[in-house]
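To start, the structure under review is shown below, and the notes come after it.
Incomplete set of chains, arranged as in the complex.
Going by the order they are written in, the chains are A, B and C; count residues from 1 in each one.
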Amino acid sequence: MAVKGFEGRDLARAAVFAAIIVVLGIAGAIPVGPVPITLQTLGVMLAGVVLGPKRAAIAVGIVLVLVAVGLPVLSGGRGGLGVFAGPSAGYLIGWLPGAVVAGLIAKSSAARISWWRTALGALVGGIGVVYALGIPVQAAILGMPLHEAAVGSLIFIPGDLVKVVLATVLALALHRAYPRAFESGAAAKPAAQHA
Amino acid sequence: MISLYRPGSSPLHRMPAGAKLALGAVLAVAVSVWPHTAVTATVTLAAVFGLFALAGFGPLEWLRQVWAIRWIVAFVAVMQLVFSGPLEAYITTVRIAAVVLLAALLTITTRTSDLLEALQTVLAPLRRFGVDPWRVAFTLSLTIALVPVIADFLRRIREAQRARGVRLGFRAVVPLLVMSLRHADDVADALSARGIA
Amino acid sequence: MPDASDAIVLEDVAVELDGHRILEDVSVRLDQRRIGVIGANGSGKSTFARLLDGLVAPSRGTVTVHGIDAARDVRALRERVGFVFTNPDAQILMPTVAEDVALSLRRAGLGKAEVAERVQAQLERHGLAELADRAAYSLSGGQKQLLALVSVLIRGPRLVVADEPTTLLDLGNARRMADLLVSPPEEGGIDAQVVVVTHDLDLAARCDVVVRFADGRLAEVGDPAAIVDRYRLEFA
């Protein structure tokens, strides 16, 4: 066992969610400037609020490594190290702590899933944290003043707010349809035995 | 999933992945922090195209790669023109393009599998902290194998909607997640059964 | 009762997907009530079935279902045809059993109360009433397969196309599903024309006519018993 408490079931879920994020990228991107508007951020929010911080970190981490090793897993079939030298690098790297924070907030209570904790998680993690890394890195890479990069990022806000609402609605529907999705590997199969 | 790798037998292709990455990173940082003039920036970009040529990629590929970053180039050029004037705009745009193209060159001359192996080497010291490099590499391969499977789930859900004459819109993500996560449980069983995780 | 328009007619149909020839030279007229489709893996059975619901478009020739040209009027076609997929998981689109059955009625613009009533009636008819509020994923394989069929039947299709609907079922459940699909309406079977794709030759033999595909071509159409026996012999 590589990481304590992280077993095959968690690994499989992280990999599946990474694949979902990749597939959401196939839906395409809207090029509104140097950083695209993409549905993949919805996948990042969902990973956080559904899988919880640990598995979401692995899921998003997988996507980032796949980008780095040169697979076209980002929207519009982009990938490769060039992305990490480009203006969207900060947002992209921000997905990782973003998903973790989303998971921490959404799952901050052991009680039943709640719509407001889910929404808050998606908002703070999926927007707050992602932008907090994305804006400064974009400013640095493009050699522009921070406030300009910040103003420029306003173009993502409407779309990202919609994604927060979608992530919340989808997570709650998923909880009705398949509550096990929200349990950890060990809990999802209580009596099952693992090596 | 098709990798962005372009086969070839140039010195760049044959260079060990780890060394190539390290060298690339050093070069990228150097280009970024060097206080460029119009001349040094131009020379730098020319040098990057020179490396492309060394790897066996001609002008057609240069165009293709520049086209891929057209949005970045256009945006930087316009912003800088408005705020810093034409000279600054030229220098900054060329410098940024050079770095991004250099990184892209690393990607198209290195096999995904070689990068994964380099990654395992890099991760080896983390063994002490409970990270199993083999497992990391395996998880990445597993994800690559899963992408077409998940894409097929999406196709089947779309088809089911058409067949039933309904449109779920974004709510179609719910059955996608249910199918995918149940699939993950089946995969987990297969992992256990094959003694992998 | 079948009438002149209750026929499935394919004229010189070919299907090409991603540059591969998948079906070729298919011409057939089927006006029987129970139609079985058999053939090896990859022979084109599912593609044929999907043509009938406009899920695949012919690259040549015409497909006419009950007088509707499948290429021209997909909307009318889908009103008339119900499709049951092999894997019920892909077909159950809503979280609970009742919601899933209701989904099919949503588009028809019925009122909430009427939808609820019709769903309830339909669930009762097929012995699923007690499961109305259960999460669909938690049903057994047999129950799921039945739910998938019920969700299709509630719209009152005149043709039901089912692609290997019994593969995961045990003898008893498979028998029940088969009875629904191929018995005459008087004996509890579906009151619509039925096309059933299957590897279960006993089920195929119970149809009025059997169509066999081989390598993307129509190999035989005709008497179920004769075709099934011949097919079985090939592998004996």
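We take it that a contact is a pair of C-beta atoms (placed from the backbone, for glycine too) under 8 Å apart; a residue touches a chain by one contact, two chains touch by 3 or more.
Keep in mind that what you see is a predicted model, and the values were worked out from it rather than measured.
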{"item": "Per-label copy numbers for the whole complex, where each distinct chain appears once", "value": "A x1, B x1, C x2"}
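Note that in this section only the chains that are shown with their structure count from here on.
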{"item": "Mean-CA-position distance for chain C and chain A (Å)", "value": "40"}
{"item": "Geometric centre distance via CA averages, chain C-chain B, whole Å", "value": "44"}
{"item": "Centre-to-centre distance between chain B and chain A (centres being mean Cα positions), rounded to whole Å", "value": "17"}
{"item": "Junction residues of chain A - those touching two or more other chains", "value": "173, 177-178"}
{"item": "Residues of chain C engaged with two or more neighbouring chains", "value": "95, 137"}
{"item": "In the complex, chain C residues that touch chain A", "value": "94-96, 135-137"}
{"item": "Chain B-facing residues of chain A, complex", "value": "2-4, 7-9, 11-20, 22-23, 26, 31, 33-34, 36, 46, 50, 58, 62, 65-66, 68-73, 78-87, 141-145, 148, 166, 169-170, 173-174, 177-178, 180-181, 185, 188-189, 194-195"}
{"item": "Parts of chain B lying in touch with chain C, wherever the complex brings them together", "value": "153, 156-157, 159-166, 168, 172, 174-175, 178-179, 182"}
